[in-house]
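One structure, as structure tokens, below. Some questions next.
A protein chain is absent from this complex, but the other protein chains hold their places.
Think of it as A and B in the order they're written, each chain with its own count starting at 1.
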Amino acid sequence: MTKTGMIDFRGVNKWFGALNVLRDITLSVEPREVVVVCGPSGSGKSTLIRCINGLETIRDGDLVVDGQRLGDPATNMTRLRTEIGFVFQSFNLYPHKTALENVTLAPIHVRKIPRAEAEQAGRELLAKVGLADKVDAYPAQLSGGQQQRVAIARCLGMRPKIMLFDEPTSALDPEMISEVLDVMVAVAEEGMTMMVVTHEMGFARKVAQRVVFMDAGAIVESGTPDEFFSHPKTDRSRAFLSKILRH
Amino acid sequence: MLENFSFRTIVEYLPLFGQGLVTTVWLSLISFAGALAVGIVLSAMNLQRGWLFRVPAKAYIDAVRATPLLAQLYFLYFGLPRLGFVLPELVVGILALSLNSGAYVAEIIRAGILSIPRGQVEAGVASGMTYVQRMRLVILPQAFKVTIPPLLGQAIVLVKDSALLSLISVAELTRAGQLLASDRFMPAEGFITIAAFYLLLYYCLKGLAALSGRWLGLQPARSST
Partner (left out) sequence: MIWQQVQSLAGSYPLALRGLGMTVVLSLISLVLGTLLGFGLGILRTGGNRLISAAIGAWVDLIRGTPFLVQIFLIFFILPELGIELDAFTAGIIALTNLAACFICEIVAAGIRSVPTGQVEAALASGLSRSQRMRQVVLPQAMRIVLPPLVGQYVLLIKDSSVVSAIGLTDLTRVGWLVVQRVPNGLLVFFLVGLGYFIVCYPLIMLARRLEQRMGAAHGEVQL
């Protein structure tokens, strides 16, 4: 029971006003583990992963990330966030910065890496996500899939220990989804600890060790991708799966 | 009737109009610079979380917006000497314009900052930036772009507002028109001429606003660092 994972939820609750958006969440993510979170809209998936880097604050329970307890005065949140990459559904690239500047901004100003070194690393990362030729492009000049790949490179530029993804492909046109998923698979295969909110089952089957199913703020079911997709245990997960499978 | 409209008198008074125009332009420029300074300070106060700075800034902005510039001008003009500051009319006028426009500039800056999508703040937070870093690297460079056109709009308002300084006998453009009107009893010549000069300034600033809008819209902003 004292074993600590990379991310450790212990009896976490959160309210928005009267709405109990997270109910008694207990969940531990091991280093190098990839966990996929799914569930119907409004079930609290985004809230769950936003709590991990403190974009949302929890009301009670404990949340320990990389050995540091959130909400503890001794925890330096800004510092902790540099260890956690977050990929948004809507990319949130800085529109006034080029792709390369997006990638190097935080390394230069937060990590205090010398500019030349950061730019060198930035170019390599952009090459890695297949955008070597878009280094000087502004976000408005990139397609959705390209923007999301820049966003992933932007996170990797901080050399994080954990990467969180909030529906990274759901704002994309279907033909761009795979280019982003391929990058995510590559990141996972390098041993990154990842929590990914997504309904992409192909991705889950390929790299996830575990699928967590949420409904109405609670974790209803959790298991290996095979168990979950082939033999869902609850009525709610069966209903959910039948809906996303139909698409 | 206007059939004896005298262009000769206008030409005769042209040096006076020229001086008035020049005065209007430079006193507007100084006042606008002052307004920017006042506006930046006010909006910085307004963005604080604590009430200590926020409440006075808001009160000031509301007080300025809910009262006429002319009353504010008289407040300073008749009031400052009471406090022992006997200043030239021109200085009082510039002060009034700066303090007045500053409140509007503060609102423009605030709207610019609020127009930046929440996701931008979150992206900054998520990559471990401090509040100051987020402001400096992410929010302000974007907000700056958004505020340029409305700031030029405020500059137009300021130039027109500066006409009120003629009422405390600052020798600017409108005053020149008043002189012609009263010296020679030629109000038409006086006021139509200065109206034309104001229109000239208006179209210059309006053109600039259009240009800046097009420039900002088409060309992605260069990194400002």
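Here is the rule we go by: a residue touches a chain if its C-beta (ideal position, glycine included) is under 8 Å from a C-beta of that chain, and two chains touch if they have at least 3 such contacts.
Just so it is clear, the model here is predicted, and its values are computed rather than measured.
Visitor: What are the shown chains in contact with the chain that isn't displayed?
Guide: Counting the whole assembly, the omitted chain is in touch with B.
Visitor: Of the residues B:67, B:130 or B:169, I need the one that contacts the missing chain.
Guide: Result: among the candidates, B:67 touches the missing chain.
Visitor: So which of B:131, B:144 or B:191 would be touching the chain we can't see?
Guide: Answer from the full complex: B:191 touches the omitted chain.
Visitor: Please give every residue of subunit B in contact with the chain that is not shown.
Guide: These residues of subunit B touch the chain that is not shown: 1-2, 62-63, 65-72, 74-75, 77-83, 156, 160-164, 166-167, 174, 177-178, 181, 187-188, 191-192, 194-195, 198-199, 202-203, 206.
Following the convention adopted for this analysis, only the chains that are shown with their structure count from here on.
Visitor: Touching subunit A in the complex: which residues of subunit B?
Guide: Checking each residue of subunit B against subunit A gives 117, 119-120, 122-123, 125-130, 133, 137-138, 141-142, 145, 220-221, 223-224.
Visitor: Would you mind writing out the residues of subunit A in touch with subunit B in their complex?
Guide: Touching subunit B from subunit A are residues 53-55, 78-82, 84-86, 88, 90, 92-98, 101, 105-106, 109-110, 138, 140-141, 154-155, 158.
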